[in-house]
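Okay, so here's the structure we're looking at.
Just one protein chain is left out here, and the rest sit where they should.
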Amino acid sequence: MTGQPKLNFPHPPARPDQTPNFSAIEIPAAGALDVPPLDLQSVDSRDYANGMIRVLDDEGTAVGPWAEYIADLDSDALLQGLRDMLRMRAVDKRLLNAQRQGKTSFYLQCTGEEAIGCGFQRQLSGGDMNFPTYRQQSLLIAADYPLRDLMGQVYSNGCDPLEGRQLPIMHSSRDYGFFSISGNLGTQYIQAVGWAMANALSETGEIAAGWIGDGATASNDFHAALLCASTYRPPVILNIVNNQWAISTYTGVATGGARTYAARARGYGIPALRVDGNDYLAVAAVSKWAVARTRAGHGPVAIEWFTYRVAAHSTSDDPSAYRAKDEAAAWPLGDPVARLKTHLIGRGAWSEERHVQAEAEILDEVTKVQKEVEAQGTFVNPQPTSPATIFKGVYAEMPAHLRRQRQEMGY
Amino acid sequence: MTGQPKLNFPHPPARPDQTPNFSAIEIPAAGALDVPPLDLQSVDSRDYANGMIRVLDDEGTAVGPWAEYIADLDSDALLQGLRDMLRMRAVDKRLLNAQRQGKTSFYLQCTGEEAIGCGFQRQLSGGDMNFPTYRQQSLLIAADYPLRDLMGQVYSNGCDPLEGRQLPIMHSSRDYGFFSISGNLGTQYIQAVGWAMANALSETGEIAAGWIGDGATASNDFHAALLCASTYRPPVILNIVNNQWAISTYTGVATGGARTYAARARGYGIPALRVDGNDYLAVAAVSKWAVARTRAGHGPVAIEWFTYRVAAHSTSDDPSAYRAKDEAAAWPLGDPVARLKTHLIGRGAWSEERHVQAEAEILDEVTKVQKEVEAQGTFVNPQPTSPATIFKGVYAEMPAHLRRQRQEMGY
Amino acid sequence: MTMIEALRDAMDVKLAQDPKVLIFGEDVGYFGGVFRCTAGLQAKHGEERVFDTPINESAIVGMAVGMAAQGMRPCVEVQFADYVYPAFDQITQEAARLRYRSNETFTCPLVVRMPTGGGIFGGQTHSQSPEALFTHVAGLKVVIPSTPYDAKGLLIAAIEDPDPVIFLEPKRLYNGPFHGDHAGKSTGWSQHPAGEVPEGHYSIDIGTAEVRRAGTDVTVLAYGTMVYVAEAAAERAGVDAEIIDLRSLLPLDLDTIRASVEKTGRCVVVHEATRTSGFGGELIAEVQEACFWHLKSPLQRITGWDAPYPHATEWDYFPGPDRVARALTKAMED
Partner (left out) sequence: MTMIEALRDAMDVKLAQDPKVLIFGEDVGYFGGVFRCTAGLQAKHGEERVFDTPINESAIVGMAVGMAAQGMRPCVEVQFADYVYPAFDQITQEAARLRYRSNETFTCPLVVRMPTGGGIFGGQTHSQSPEALFTHVAGLKVVIPSTPYDAKGLLIAAIEDPDPVIFLEPKRLYNGPFHGDHAGKSTGWSQHPAGEVPEGHYSIDIGTAEVRRAGTDVTVLAYGTMVYVAEAAAERAGVDAEIIDLRSLLPLDLDTIRASVEKTGRCVVVHEATRTSGFGGELIAEVQEACFWHLKSPLQRITGWDAPYPHATEWDYFPGPDRVARALTKAMED
């Protein structure tokens, strides 16, 4: 590496026709890291940022200090987590199908990442606000957001709380702590900081949680958010979902020479942790810790959730063109549903049979709602929204030029 | 710091009517840090990023490994450095005066920061390109840029190489390795990365150097530059001039909870060093090292130059409204000219008398050029540029609508 | 009262009245802004209400969007309109559309203040007039006062508005009216009737224009500094111009414009911004459609040239009274 300067182009471990290869990824043992004090400082967070907090070991046993930290999370709570994830998976499956049938224009799954949103959301309280990306529908699921609203949005039909304004999956629900999704990557991250500042100023006791993908950490607003969070120290959790891919672009293009995304946050003076995102117990434990810390006024914290995007980027994408075919199966952190299931079976609270039954029940439930929602219109069989909605809500009060345009349109 | 979240607002050590107080700034001893290998990695650069490379001790003696590293910098070279700084100071003084007399619309000094640009520039070679801010005129001085051109630009008159297009101090000289200054903070930083990438791709053997102020590290393009430099590893040096202030805003607002700006670069995986910017020998030594490293193809490096903005932000500013009156005098790293002078006297190469004489000679030289340049027009006594220049150079070839507008103007 | 004082007064009134109002931006806190518009406000209302930010315009607006959505009323400053571009994404894609895209469950009542326009020898990066860009964006309001009285009333209205408002401050008017005679002596606001600014709370409806000079020959559409340039030009040309100060570009007071042009049958539009796709194009398109059968001569635009704003030749670039006067004369000849 001396002589002429030569540019570096980061490459993924494997491309199509190559064997999946994650040998470069170091997976620390479960239970290796302790639970830091709630007022953890950035300088003291190095090991958490460069290591990885894991609770479930390879046998599915919960081990180490973080397991103790959530000892109060009993089997019922974990079963709820499992059901959240199963419901998420069922919804993704049914809606993907709907898109394939032309019943909606677009869909996007979060397969493999269910533990993150599901586990995190269950640690929040009413009034807390997520600033999600398009891949955090699991937050809505674990917030018990009505499936009818969720699906209505995707069908852009009469059930859509957004009245057809937004692309499918661009949900928005103030009541369920889910900020309106933008589509322009990164913008929500600094908005989360602003919202949290407002919380602190108004002493609401509520916290905010920003969400961003590994690829979108490259965006300007990621920087803006870390910077302002570091300066003003509002009650905000800055989540980074590192699922290894940004459409076709390997995560290495956004990491560059940095060790982890968590380490990047530390450069801003924000304490940061990296977590096995496919380990529901690790997610729940670290979320609980982060929520408690943030609500207590110890300032911002960044969490890198390490996971893998199992599905295509969206229904517009075909990953077989850019990554190894069986990469998901080779992912060293496994599948979040399978891992939690194994754990629950191991602790005697679950069985293969009950799992199969639960899957079927949940799929039924989801399918039933789906049918009801589809009755309100789909792309194949539309019951269109009134065109006059186009002019509604551009401003609080409709200005004259919009009234003229609405008339010109014939309404 | 527990209970209710409360926002943090960083404050400077002293405001007007308070006593200057830099006790919070840790000043490591000169000579404490060694010279790392040219292929220093980010992970191994922690001590350099959090510490401070210093060569001149309190007595003005050059000590430690970095002093040895530039042992070949003999008295003649150092005297040249001293004269560069004296010339810079004389130019600043004369042009500030000219602005006060209404002879130009605007001016901006770099007092206290002369060592940085002067020391750095002398380590570059022809073809290397700086991407400066408005406070790096010292790069031009040490590049032996004709004073006539430099002053002509400030007077926006017949001597102005930019034909009156730009605000005074917004120099541009391809031949002297000084990229056109933008005025929009930060933009040049990512452009430096792009230029360096072009160098690597075309194998020119040349390097690029980005420059940014502490305040402007908050800009999006700072992030963009660190990110892309980290990913593509082009031959670029990323300089951060931390002079403690951004107009009226204390540097703490941009640092937030981070230890140093150098540490922020490390978060991107870029090796980083912090340097006493008022120590000409430290500047020369680290510049030499960084240039050698970069040219040899070891990728980007970031340098935080620690210094103090002695003068007002610009002629539009009055710092007595926001900072302690004698803060500059209290600055613990002293004055770069005085420190180099003491060193040169200490090594028997200079004397108080010769210094006084040199100052006078240089002021004479500068004043003489200034008179010549002023003969080509000033704001009080303009010899205006032709209005037709307004339409020149908007495009390589003038399109029809600009020809029509020029005619409309009467040309 | 100067326009600076009027703006400060507006913020002071709202800070005192509404605990949700926040003021922030680069150098606006302790120091009170490079143009001193917020001087004294931090000392009076506290650092939690008025504070300094890092130098990142998209962060400033991005934070404001989040705060506004959570019920605050942020009124932020961008140091010069020339530096608003890093915030362009947050303003046009986020603030402007939040109400719409969330079907009104999240809203964005924020104000982005910025000094605009030339005439201060500020060169390319202290002279720009970007108003047209914002008027293209559905969901924004765009306001530009030309007097201290209007500045206060409009800024109060902007802070109280339920939607995002781009508030452009013609910096050449901060300390006094400017008729475009750069060599002449300028008088301050204290000698101008519109420099009289009432104490306390009042507001001016966003979306209403003001006829600054009634006339019968030709309608002049102007805003900001160009209102005064138009006055000087009308005098110079000896034309009985009706000068309309738009004050609000979006929404636009088309009724007032139409009434005038139907009367005069002639119309000249003036602005400092570059001509191509400037707001003048929009005005002409609307006027010709609304008043086509009343027009006696072609609508004209007098604007900044389609070049970056220069330093030395500023007064050849600036659309001064001579150029405007020639257009008025031409409008009458055609």
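To keep things simple, chains are lettered A, B and C as they appear, and every chain counts its residues starting from 1.
Keep in mind that, in the parts below, a residue touches a chain if its C-beta (ideal position, glycine included) is under 8 Å from a C-beta of that chain, and two chains touch if they have at least 3 such contacts.
For clarity, every value in this text was computed on a predicted model and none was experimentally measured.
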{"item": "Omitted chain's touching partners, listed by label", "value": "A, B, C"}
{"item": "Full-complex contact with the absent chain, from C:G29, C:P74 or C:G139", "value": "C:G139"}
{"item": "Hidden-chain contact residue, picked from the options A:S138, A:S156, A:N278 or A:Q370", "value": "A:S156"}
{"item": "Absent chain, residues of chain C that touch it", "value": "58, 82, 85-86, 88-89, 92-93, 96-97, 100-101, 124-125, 132-133, 135-139, 250, 252, 273-274, 276-286, 288-289, 292, 295, 297-301, 305-308, 334"}
{"item": "Interface with the unshown chain - residue positions in chain A", "value": "7, 9, 15, 105-106, 156-157, 160, 163-168, 170, 182-186, 215-216, 218-220, 246-249, 253-254, 256, 316-317, 321-322, 384-387, 389-391, 394, 401-402, 405, 409"}
{"item": "On chain B, residues whose C-beta touches the chain left out of the figure", "value": "129, 131, 161-163, 165-166, 170, 172-174, 179-180, 182, 184, 187, 190-199, 201-202, 208, 220-221, 223-225, 227-228, 231, 393-397, 399-401"}
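Assume only the chains that are shown with their structure count from here on.
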{"item": "Centroid distance [mean C-alpha coordinates] between chain C and chain A, Å", "value": "42"}
{"item": "Touching two or more other chains - residues of chain C", "value": "48, 53-54, 56, 58-59, 86"}
{"item": "Contacts with two or more other chains, residues of chain B listed in rising order", "value": "7, 9, 218, 220, 253-254, 256"}
